[in-house]
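Have a look at this one.
With one protein chain removed, the remaining protein chains of the complex are shown where they sit.
Just so it is clear, A, B and C label the chains in written order, and each chain counts residues from 1 on its own.
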Amino acid sequence: MAAAYLAAAIKMAIPITLAGLGESISEKSGVLNIGIEGIMLGGAFGSFIIAYFTDNLFLGVLAGILSGIIVSLIHAVISIKCKADQTIVGLALNFLVLGLSSFMFLMVFGQTTDLPSIAVFKVIRIPILSKIPVIGEILFIQDAFVYFTIFMVIILSIIFYKTEWGINLHAVGENPRAADTAGLNVNKIRYISCLFNGALGGLAGTYMTLVQFGFFIENITAGRGYIALAAVTLGRRNPVGVFAASLVIGFAEALQYGLQTMGIPVPSQLFTMFPYVIAVLVLLFSIGKTKNPTALGTPYIRSER
Amino acid sequence: MKTLNKYLSFLGIALIIFMIAILLIAFNGSNVFKALSGFFIGIFGSKYSIAEVFVKAIPLTLTGLGVAVGFRSGFINLGAEGQLYMGAIFATYFALLFPNLPKIVMIPLLIIVGFIGGGIWALIPGILKAKFKISEIIVSIMFNYIAINIVGIMVRTILKDPDYPYPMSPRIPEGAMLSTLIQSTRLHSGIIIALIATILIYILIWKTPTGYEMRACGINPRASMCSGISIYRNIVLSALISGGLAGLAGMSEIAGLQHKLIEGLSPNYGYTAIIVALIGRNHPLGVAVAAIGISALQVGSLAMQRSAGIPNSISSIIMGAVVILILARKTIFKKLVTEEGMV
Amino acid sequence: NDVSKDDGTEDTLKVALLLSGPANDQGWNASALEGLIAAEQEMGIEIAYMENVELVDTESAYRDYAAQGFDLIIGHGFQFGEPAVRVAESFPNTYFMATEANAQSENTASYVMKCEQGGYLMGVLSSSMSKTGKIGVVGGFEQPSIVKEVEAFKVGAKSVNPDIEVFEIYISSFTDVTAGKAAASSMIDQGADVLYHVANQAGTGVIKAAEENGLLACGNAYDQSSIAPETIMASTLYNMPEVILQAVTQVKEGTFGGGVYHLGMADNVVDITEFNSFEDKIPTEVKELIKSLKSQITDGSLEVPLIETPTK
């Protein structure tokens, strides 16, 4: 049973982790983007439309990544170049993308009860390993996105903590003035970080349409972007931490469904809010340990002191 | 000259938005003229429709004020939605608990109770921030989800109307209803609450020592602390006021409009409030004006949906675009506004 | 406020529909809109609709359509009942209608569909097809129009196999497909092999989960076999065209009056679909059973219990 919960938690954690990893990169560089919801939704929409019309899942994935990048770069330009309040740009983007994706979906497919859908990515069985009892099923019979996510967790951990890139990222988010005077191009690094945020967030949205469902519907992300934001804070921008936090939230969600099927006579909302309560509780455990990048949320202006 | 340029740049934004709207309408294959006239008639067409604009502006003003107070004092409150619902729960519960109170007593009490309801809900992220430095952004968003579920639980248990199977509370007593101001419209005296709140918040923030302390803390908490201002007290206070105002919005929706607690009470007022606060530049008077503007946009696009079949996702698109353009204004209209940065 | 709606060209009847969610929701709202469009083609009425109507905007939506000269304005969902009555007062010559509500006045009627009848049959079908003795149903919100279907599903299931275990989960959303799928997966993990949903758009997530695991499911609101032909055995049907047709006819004939009307299989308003690709896969006894139960419901000899609060 626990294995089933774990498997369910992993499934739910994938898009949250992907988006959370992207946001971690962005936040480490000092750009706070609460518009991940918009990035994911953009990715979900773009990937579906292209996959639907080209009948090619890989083009769909590319399109999803690209759409995420577009949304994220709008955020980047407004907050880096125009030096605007990053929280508000993010929020406005959520509104904009929600509206645009619904509008465009309607333009393309019209009002219909025929749900336009496509075949989704298949799971990949890793030979031999997948035969291991319990663990094999959880870890080695999954879709490509799961493997990719785990791969990204590892790669990003290496990049963050073992390479110069990680140091540069850290410097830019911690003290952009120091990074600049040391010869780093602060804004370029921030743009690149935002680009990755867009790509990974777009991929998270792509996961929903091209792996989980095979279709797109209005507001398909339904607030998962905000959850990812919480996972980033819970995981303190550490790739492994973000993954763990996503798993905890995913586990809480799986658990609430499990509890509901037990038929306890209380309103279901008591269970629905469970994952959110867990998220807040986990935050309480991080008291005193969280430290945001010092420059998080503040634009860097070279000619100002 | 400077102000003229500033206005010109805003005019430019209006033009761009207008063009986006026309483009979207044309994409939708609708008659642009019909749609636009539907939009404006939907706002100005009748006494009722004008009143509708103000009906929606009431909760937007109150939540917007709340968010603005928070922003001014460094409490990034993204939880107005949840606080609104908590205010609504408290107000409904209280009104049902004391059904026989005369209006004169009931309404002021409801205002207090609604304020407390929203205030408490913001107080928790406030204290977590002040005491443990936990990001209020995340906590307040999580609290939105929790509050909405609490409403769901309330209308199915404690507050459920025993006479009907539907998940909603019984009607609040007559004495708890805000009276209608203009005959055959829905405009209720909640607008007076919103107006008074705007003025009081203006005075509080800009004219009183407390408001001064809140603003100082919002800009430089460290310097404020060094000169003897308690950061803890100010974060908690601003959370309380910020959430309380959102709670007032919930109370006014219950007492003035729905007269019962029901899910879906707020069409994301709490999130729209953040945009209202931005457009209103976190200034109480600006917030009130922005609330009316955004409300008109929403009322107009709803009407446009009815008259020309434009999907109302258009209002969400335009709201997002307006904010982004305003934020990018100085860059887009560089020539016009370069002088503005200077004092 | 009172706009005279007879302005010469008044021959075609004008009907407007208010939906509480997206019109594209693969369920409740989509089927209503389809109904309206069908009525337009069949009866030559003029139609308009509005989607995502929020609670606060309901009254002004009713009022605006009334002022525009619409003859019949339908709110699709229980929350549309009270505002209808309120607006109806100022527009005595316009007819108002809400589904699943209990509101009524001189010119306001509530039409309640006996969806539980469909749910009951799906319960029977699911229970009969289950090999594991475990089935599940995912509901949107805990509200009467959903609860009555979920409960009837349970009753129906138990009527065939008293030992059947029925999992139920309410996900508090009609739109969140991820939640729908996760809830369904949770049931599948516990051994459920036939699933049903009453969750509109979110329900497509349930169907997806069943499809992915090669299990069976029942659709809701309209024929959902197109979503997963190898998974959906049958769907319940709400014949909204019929509801609208009935209302429009009454309006035309001047017989539309206030009241709460309950319409079910006997009125041709609630139904279930054919078995489509499952025609050959479902044992004949089961098909026969369903058929006979359906006719019993239709002729009134079988009364499906109406349970509007969850019994967990």
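Details
Keep this in mind: contacts are C-beta pairs under 8 Å (C-beta built on N, C-alpha and C of every residue); 3 or more make two chains touch, one makes a residue touch a chain.
The rule is simple: contacts and distances are computed from a predicted model.
This figure omits one chain of the complex; the name its UniProt record holds, of "Hydrogenase maturation factor", "Nitrogen regulatory protein P-II", "Simple sugar transport system ATP-binding protein" or "Heme exporter protein B", is "Simple sugar transport system ATP-binding protein".
Touched by the hidden chain within the whole complex are the displayed chains A, B.
Remark: the residues of chain A touching the chain excluded from display are 159, 162-165, 167-168, 170-171, 174-175, 177-185, 302-303.
Panel shows chain B; residues 203, 207-209, 212-213, 215-216, 219-220, 222-230, 341-343 of it touch the chain omitted from the view.
We take it that only the chains that are shown with their structure count from here on.
Chains A-B form the pair joined by the most contacting C-beta pairs.
Averaged Cα coordinates give chain A a centre that lies 28 Å from the centre of chain B.
Taken residue by residue, chain C touches two or more other chains at 142, 172, whereas all remaining positions touch fewer. Residues of chain A in contact with two or more other chains: 102, 106, 223, 266-269, 272. Put simply, chain B touches chain C in their complex at residues 42, 46, 48-49, 52, 55-56, 149, 152, 156, 164-167, 184, 186, 253, 257-258, 262-267, 299, 302-303, 305-307, 309, 311-312.
Residues 34, 74, 77-78, 81-82, 84-85, 87-89, 91-100, 102-103, 106-107, 223, 226, 229-230, 233, 266-270, 272-273, 276-277, 279-280, 283-284, 286-288, 290, 292 of chain A touch chain B in their complex.
For chain A in complex with chain C, the touching residues are 1, 4-5, 7-8, 11-12, 102, 105-106, 111-115, 117, 208, 212-215, 217-220, 222-224, 253-254, 257-258, 260-261, 263-269, 272.
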